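Only a single protein chain was left out; the remaining protein chains are all shown in position.
Labels run A and B following the written order; every chain starts at residue 1.
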Amino acid sequence: MIGLAQTGLQSAAALALMPFQPPAASSIAGDVDQLYYLLSAITIFFSVLIFSIIFYFMVKYRRRSEDEIPPETHTSMALELTWTIIPSLICVVLFVWASALYVRESRPPANATEIFVIGKQWMWHLQHPEGPREINELHVPVNVPVKITMTSQDVIHDFYVPAFRVKKDALPGRYTSLWFDPTEIGTYHLFCAQYCGTDHGEMIGWIYVMSAKDYAAWLAGGEKTESMAQQGERLFTQYGCIECHVAGGGGRAPSLAGLYGQPEKLASGETRVVDEALIRQAILVPNSVHVPNYQPIMPTYQGQLNEEQILDLIAYVKSLGSQERNGK
Amino acid sequence: MSTATADIHHDPVESNVNYLNSSYGIKSWLLTVDHKRIGLMYLAVITFMFLIGGVAATLMRLNLVEPQGALVEPETYNKLFSTHGIIMVFFFLVPSIPATLGNFLIPIMIGARDVAFPKLNLMSWYIFVTGCIFAMIAIISGGVDTGWTFYPPYSSLYSHTPVVIMALGIFIAGFSSILTGLNFVVTIHKMRAPGMTWFRLPLFIWALYATSLIFILGTPVIAITIFLLGLERLFHVGIFDPAIGGDPLLFQHLFWFYSHPAVYIMILPSMGVISELITAFSRKKIFGYSFVAFSSLAIAVISFVVWGHHMFVTGQSVYAGLVFSVLSFIVAIPSAIKVFNWTATLYKGSISYQAPMLYALGFIGLFTIGGLTGLFLASLATDVHLNGTYFVVAHFHYIMVGGALMGYLGGIHFWWPKITGRMYPDIWARVAAAIVFIGFNLTFFPQFVVGYLGMPRRYAVYSTEFQFLNIMSSAGASVLAVGYAIPLVYLIWSMRYGPPAGRNPWGAKGLEWTTQSPPPTENFDVPPIVTEDAYNYAYAEAPHV
Partner (left out) sequence: MSEMAAHDAHAAHPPGFAHQFEDAGQQKDAGTLGMWAFLVTEILFFGGMFTSYIIYRSLHLPGFIIGSHLLLVKFGATNTAVLICSSLTMALAIRSAQTGKSKSTIIWWLVLTMILGAAFLALKFTFEWHADYVEHTVPGAFFGFENRPEWGPNAPYVQMFMCFYFFMTGLHALHMVVGLGILTVLVIMTARGKFSSEYYTPLEISGLYWHFVDIVWIFLFPLLYLIGGRYPGS
């Protein structure tokens, strides 16, 4: 009996001390939590309201004799309108609040550091543009926004950091992105949140948010690796891209200097912005995005380059600057 | 003959022949075209499938008491949650009320002799059984591990499990749904008794009509989607494979185009049952009849345009997110209207607490919580955090189990005397209802908490800080299991030893309570003519002042 009481007390203590939310460690986590509190308050309010009214009616109007006859039911348009309009208004408020927050969440700040992520069964591969590569871990400095651009090498995965309240699917064959601004130093869970096979539950890791000093030390302390752009430059030569895409123009293919981020008119007539997705498409299905005045002779690199190498090449093209091109 | 006032004291002289004993032998059942017998045959099959799905759930919850898995390897756990979802959705909840209570009651409630196409009805049962057989074959061959959602590329290219066999089972069972829905729509349109106008129909009929619309319009889409997935898996042709030009998100759009309305297939009939139970056990006309009726239709229609809320984090455009979010809020309103109308029906009623009423009241409370937690998921910013976590699992179990299943059990208990002619011991039934209510909340409420804390769903192993809540949930599940086992015992007992029920043991209104218990094969001794509204309970005149 005493043992049972002890376990009971321990459980109660655990329950009382247990947090109801994960650490709020990003710039939007507090806002998401506030919305959550509002939603919880609405839920509790209406649940308690309905439960208590039902309980009250259950007691007050319990059948006291088999022959009793209740009064007539009079439908009331006023009541119907009230309990249609009030919930609708509440929904409008919730929708506007949640959507505004969501739209804010969908726009990364311009100065965000870019991190590239490849998800594959069953691990996360994270790449800093300066070079370091991490498996299932990400070190970032506090208060510096980070934009994660990711893809999957096989099935659909999902990058989820509960402490930051952010989540996005990583899809094979395309890039998706999310951003966060870590505001608290600490260590936070990274989970895969889209079922991806046997070890879906093991596809987890840690995000380390460090002070600026500690982060600089970590960055310097690792083994010296080339930056993604440097790797990309090497691949650009190794795979022969440089032979056609001559810097300064004049080659069989357009120069890529200053191209990133610019709108480009394609031979099909449509105009597209040169972003990660377009460069990836150009590498894998080249003649779907060729430009006027050049022959569609680029060979495809499907099967020759893996996702990491494509991201390196994209980083290289980005490094060629995105200033205005002049008349080329 | 107008529907007589419920007379629970003096039954007319009863004939001894009813649909159960009018013919004997296995052939008379397997070749029957009587909607009542077909309803019972469905009841037997789906109860079996429920047990299979329940065993899977039991093993899952046992495994989850330890963070590293207490019982099975991750591979097996993945097969367990997939089997649980597939069986419970496609082979239990979707057919549950429509195929059992719907088949049994619709013709009687509208005053007809049978459904419009009785032979098609029997064929639908055989089709359903065939689908179940394929599903069982898939389970016996090891089970699939794709989740009930079958997302490619995992399900088309990576899973080494009998996906095609299971997909075939679902495909075939889908046709059973389509034909049942078709049968119900035509029956309700064309075979109502004289005087049974649309607005005199019981709300159970309105609910099943709305459900049948979804059966007809939604199920073919999942059929073709599963068909395309099967072809993709067999022939690797690239419809959903990005490496050869396909789009895995196309599958998700097609899948959810059915599967979201499907959840309304699962809840609308239950809501219909609740309308019947609340009125019968408070002996009052429903508050706001046309509001409840039109809400059922509105839910069915709007349910077709909200599917994108399952895909808020797939990288779809912000605008798509906004549109699906606003529509998802809109679809919540008719359900809220119903909850308020049911509650108002109780006002100044004459309320009794037999088991069906306990289930109905439990439904209203739990559905309210489940529905409100849906708002967390319709809200874009919170959905980003909650999608793919246990919060979603808790939300839909509140609706499916706290809602749909409670409604189903309430309906079974309410109409059991009509179906079998026997009463079951109400004390045991009330105890079971209470145990189900308590066990349910213990199982699923902790999952809301652990979900917001960040525990993802479909995890065979999980981070240690979530263990306490998981143990609580598993403990609750064992209580819930007891609550489900008890009715099996006393309901079967009652079929042999229960006291005869008489025509109208509850004193309820409705054509089904005017005929014998069990009803004769042709349902009525004399075809009814309807002259009064639904739920036309005797009421006291307002006192003259």
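Methods note: a contact is a pair of C-beta atoms (placed from the backbone, for glycine too) under 8 Å apart; a residue touches a chain by one contact, two chains touch by 3 or more.
In this text the structure is predicted, and so the values were computed from the model without any measurement.
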Of A:38, A:103, A:123 or A:285, the residue in touch with the unshown chain: A:285
Residue among B:55, B:123, B:157 or B:237 touching the omitted chain: B:237
Candidate in contact with the missing chain, chosen from B:80, B:144 or B:185: B:185
Absent-chain contact - pick from B:157, B:224 or B:423: B:224
Contact footprint on subunit A, counting only the chain that is left out: 285-288, 296, 300
Interface with the undisplayed chain - residues on subunit B: 107, 112-118, 178, 182-183, 185-187, 189-191, 216-221, 223-225, 228, 231, 235-239, 244-247, 250, 254
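We take it that only the chains that are shown with their structure count from here on.
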Rounded Å distance, subunit A centre to subunit B centre (Cα mean): 35
In the complex, subunit B residues that touch subunit A: 74-75, 78, 145, 147, 149, 151, 153-154, 157-159, 242-243, 247-249, 282-289, 291, 313-315, 318, 321-322, 325-326, 329-330, 332-333, 336-337, 339-341, 343-353, 361, 364-365, 368-369, 372-373, 375-376, 378-382, 384-385, 387-389, 449, 452-454, 456-463, 468-469, 507, 537-542
Touching residues on subunit A, where the partner in the complex is subunit B: 11, 14-15, 18-22, 28, 31-32, 35-36, 39, 42-43, 46-47, 50-51, 53-54, 57-58, 61-63, 66, 68-73, 75, 79-80, 83-84, 87-88, 91-92, 94-95, 97-99, 101-103, 105-106, 121, 154-156, 158, 160, 162-163, 165-169, 171-174, 176, 189, 191-202, 204, 302
